[in-house]
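Only one protein chain is missing from this complex, and each of the others stays in its spot.
== chain A ==
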Amino acid sequence: MADKKTPQLDELQNGKWPSFVTEIKKAAVKNEASKELLHLLERSYEEKRGHWKHGGIVGVKGYGGGVIGRYSDLPEEYPHLQAFHTVRINAPSGWFYSTDSLRKICDIWERRGSGLMNLHGATGDAILLGTTTDQLQPIFDELSEEGFDLGGSGSDLRSPSCCVGPARCEHACYDTLEACYNITNTFQDELHRPMWPYKSKIKFSGCANDCTASIARSDCAVIGTWRDSLIIDPEEVKNYAASGMNIQHVCEGCPTEALKYNAETQELSVIADECSRCMHCINRMPKAITPGNDRGATILIGGKSTIVQSAFMGWVIVPFMKMEAESDYEEFKDIITRIWEWWDENGKTRERIGETIYRLGMSKFLTEVGLPAVPQMVYRPRANPYVFWPEDEIKK
């Protein structure tokens, strides 16, 4: 294809932020598809519309998901973009790579694809952007050789992801990396072979700071917490005070007024039963305050985006669960399996688990998956009196 001008995209090479246009231009030197992509994008900027056809069903043998098929609607003018499929690679827990493994992915991708990547897709996969149908199986075979597997797509378990957790963060209340890896391995079949009413996502955050945004972006959020008292180091409190920190101000930020500071004695104390484990004081004084010793996670269900029922954030279904590698995460796996089973039995086509629960009710959901109803599940009790009673609970 003759070199065309890209005046609008060129504008985006100005300014301080790293420019994606510069990156595509680098790839375009080596690859025709990337070059055409640049020109097609410029055209989209001019016309203010996308130039990709609806849908696309491609994949690799044995799997029902993992590849997103895409075709340009202008194949005559952009022959190298006729097919421009995306391959999702399940990324390592917490996105920790060795340069060696990244080089291997890049080598395969430069030979068999556009050379463009997205590190990472919002769900967490390493995304290879743009290749043709005949390259999919060879790419998959070569990735497998190097120990990589595809991620999820379609009505399956999408690739679980986690925060950096205990690898680098002193707040982590369980080993998010290990849990993510272990649980991903257990549910390989659910991930590769779509079988449910719709997609389902799990995300693991080590504490309530929720650095994976699991509460908003996963059907099942596993958020680290503790159930004894947070731990205060009195010496470090004094150091913070000496450094000029306004500790009274930290206490004022406590949503439950559980944290008390005596400025005269420089003593900080907590009413453990009233602390809601919001992380505020720990974030402000990480050297002096740490999560308690009896650690685990809160399990939330239902987070999803707008379509169809409106956006949901996850809500509590298990206030506290131990998350330990020694038990092989048995309790979690057991519950999530029952939840999927219930949803698969009751969910309508393209109905997320949150919507199925919304439609059929928490009490039915909890009863049928075998979870006890507890006050932590609600923000406040219902305000209307339209209460259903099971027939057998009524004294006649």
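Everything below uses one rule, namely that a contact is a pair of C-beta atoms (placed from the backbone, for glycine too) under 8 Å apart; a residue touches a chain by one contact, two chains touch by 3 or more; residues count from 1.
The rule is simple: contacts and distances are computed from a predicted model.
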Listed names "Energy-coupling factor transporter transmembrane protein EcfT", "Pyruvate dehydrogenase E1 component beta subunit", "Sulfur relay protein, TusE/DsrC/DsvC family" or "Na(+)/H(+) antiporter subunit F1", matching UniProt entry of the absent chain: "Sulfur relay protein, TusE/DsrC/DsvC family"
Contacting the left-out chain in the complete assembly, out of A:120, A:193, A:238 or A:284: A:193
Contact partner of the left-out chain, one of A:59, A:121 or A:224: A:59
Of A:121, A:154, A:206 or A:354, the residue in touch with the unshown chain: A:154
In chain A, positions touching the absent partner: 53-59, 61-65, 68-69, 71, 82-83, 133, 153-155, 189, 193-197, 199, 344-345, 349-350
